[in-house]
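Just one protein chain is left out here, and the rest sit where they should.
Chain lettering (A, B and C) follows the sequence in which the chains are written, and residue indices restart at 1 in each chain.
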């Protein structure tokens, strides 16, 4: 990886490029906050951000955010309301793109942020859904960001907190009544995995600069399909990096080891 | 009836006396607005008023109200909110007393404010429930006010907008899942009709000054039980009248012929 | 955008329109009168208590269906056009879906959340249930089916051109109606700079993503009141009640106050406004949104 940027900065830039101009984006915790800000200030000037605690914005906050509830995110917002009102927009299909933080994901894009091992006596208790399940079920498409490790990208998650394409069979989401189109991409520390528009199984969409396909495969818990167009993930542009560093001046999200 | 006060003024005073100190009162349209103000400023200084459009008050408005939505009712209110929030308090059983305007009532206290005649092609279409059905079903007890005429106090209403004691059989409300205790009184232009605490049939509780029991019976569409304690409805006190006239200085509600 | 343009573009014949959502105050009468002037037909009106506006639209022949808790004239009583339509199909037949104030609110919340219905204890034992498929008694609760407006029209105190608005005072079912609606039209007393609205995002009721038109229409609520701006024009409600008693009288009222009036400015010019205007200010304590 380049000296010019960190893996987190590359992930933020890649996530930002998933946002289209004019999108209503349901912004999750952490890196997606930065991704929205970068997109809004570069290629998507008309993208709006909806936050589950009850905020709507048309521009990033004027100061650093440790959480979406920090006061700079409230000042200058377009709508300060309750969770159920922001969820109403998503339940009606108005949210074009959602971001969900992932702990464990499988080849069909199902996310587990609840229990590793048996829910009755898990090896690891994760914090839970938050708004993740809501985004996964109700937003038009969604993207998750996570560290690329074999224990995180697994063949099948043992517990589905936020459903992706279920068992991968065609029409699984529609059959189960899920409203949105499901996961569109998994942005990791090594690569961007994508899903076919009709759902199904993740494939390797692009590898990050300096990363080998074999390295991605070794860090993935299933045999990964590689798309014909698989190329290098574009590096963050100078403008994107400037935006990231303006939004995260201390490197809280993008430079500290976590 | 005395020259000292109108029938409406007497009704307001009688209705006000149904309010106990500390009550949370769900105030309907028209005369009940005055009744709340009189009670609050005389014997029930701690009574609060809840209005279905989304207001809570602990004192009457400082100026005349044509409707509960007039700006003087908003200024100085304790809570300006939505209908569903005020209804939440009532659905939880927090409303001690509700008032409903009636067009037609029957011996079991069922109110019709919807259709006279067949709903498919009625002889008279009345405005409908408003919050009436909600009050009838959810408040702890409720009172209705109406003109005492045989066409209004009928054996059985043809359409139950706001249920009272149903068919009058013991436990009818409980059997049908209605939460509150039902109608406590009907305040009319001639008398106050009351219901036994356990429900059932209305009886004559008191007759207004100068009114004969026979006159009440003649104006009632069923054979009216007369309670042993049946006496004259107390006249409005000087203080009550002063309050009424302060709240309705032009006689909009209590002096004009309607 | 003018009100005529907004109504022309966003309220087609047959639309399901929520109006009068705050109950007695802030009723968008100007928008309703414009619907009449544009001879809109087959509307489905949705609202809790309509203080004369629904009656006027019904009398003018704009309405095929009413989904409401109460249709009349709050200070005066009956809605005479509503009566005539239901009793004798004059000017034409009307489908009535009766609700209570609570149930219409729940129906709108259900639509806002894309829930099929919300179960509730209200309406138990009431004949409002009878014959209405959207109000179903199951397992001891009433399932109030979702009611989704195509358009919600709100009259608000102030808005900016971008569709952000401040509302204050009682809200009735305005929040759920606006959230449930496909689109929202705002008429406002004051058109202000975005800075004014953005200074207080907690006072914004409707997300701008729903708002398709903002119309600067002072007095657009009259004869209904609006905190901080207008008293209720009781005399207008009384006159309307008296005239609308007969179809012929309603026709005269309609010509004088709607058809012969090109727009809201002309309506206001016919009134003595000073007694209706609220002039003494009662300003709220500001809230501090500081962050540094």
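Operating definition for what follows: contacts are C-beta pairs under 8 Å (C-beta built on N, C-alpha and C of every residue); 3 or more make two chains touch, one makes a residue touch a chain.
As the structure is a prediction and not an experimental result, all values here were calculated from the model.
Enquirer: Thinking of the complex as a whole, which visible chains are touched by the chain that is not shown?
Expert: Displayed chains contacted by the hidden chain, ordered by label: A, B, C.
Enquirer: Any idea which of A:14, A:27, A:55 or A:244 touches the chain not displayed?
Expert: Answer from the full complex: A:55 touches the omitted chain.
Enquirer: Which of these, A:160, A:213, A:226 or A:242, touches the one chain of the complex that we don't see?
Expert: Answer from the full complex: A:160 touches the omitted chain.
Enquirer: Looking at A:7, A:179, A:213 or A:226, which makes contact with the chain not pictured?
Expert: That would be A:179, which touches the missing chain.
Enquirer: Thinking of the whole complex, not just what is shown, which of B:48, B:173 or B:194 touches the missing chain?
Expert: Touches the omitted chain: B:48.
Enquirer: Spell out the interface residues on chain B facing the chain that's missing from view.
Expert: 24, 48, 55-56, 62-63, 70-72, 74-81, 84-85, 87-89, 91-94, 179
Enquirer: Which residues does chain A use to touch the chain missing from this display?
Expert: Given the touch definition above, chain A has residues 29-30, 51-55, 66-71, 74-75, 80-84, 87, 90-91, 114, 119, 121-134, 136-138, 159-163, 166, 173, 176-179, 252, 258 touching the missing chain.
Enquirer: I need the residue numbers on chain C that touch the omitted chain, in ascending order.
Expert: Spelled out for chain C, the touching residues are 106, 109, 113-121, 139, 141, 157, 166-169, 196, 199-200, 202-203, 227-229, 231, 278-292.
Here is the rule we use: only the chains that are shown with their structure count from here on.
Enquirer: Of every pair of chains, which is linked by the largest number of C-beta contacts?
Expert: Chains B-C share more contact pairs than any other pair.
Enquirer: Taking each chain's centre as the mean of its C-alpha atoms, which one ends up farthest from the centre of chain C?
Expert: The chain lying farthest from chain C is A.
Enquirer: Which chain lies at the heart of the structure, taking centres as C-alpha averages?
Expert: Of all chains shown, the one whose C-alpha centroid lies nearest the global centroid is C.
Enquirer: Can you check how far apart chain A and chain C are, centre to centre, with Cα atoms defining each centre and the answer in Å?
Expert: Roughly 41 Å separates the two chain centres.
Enquirer: At what distance in angstrom does the C-alpha mean of chain C lie from that of chain B?
Expert: 27
Enquirer: Just curious, how far off is chain B from chain A if you go by their C-alpha centres, in Å?
Expert: Distance between chain centres, rounded to whole Å: 57 Å.
Enquirer: Where does chain A touch two or more other chains at once, residue-wise?
Expert: none
Enquirer: By the touch rule stated above, which residues of chain C touch at least two different other chains?
Expert: Only 175 qualify.
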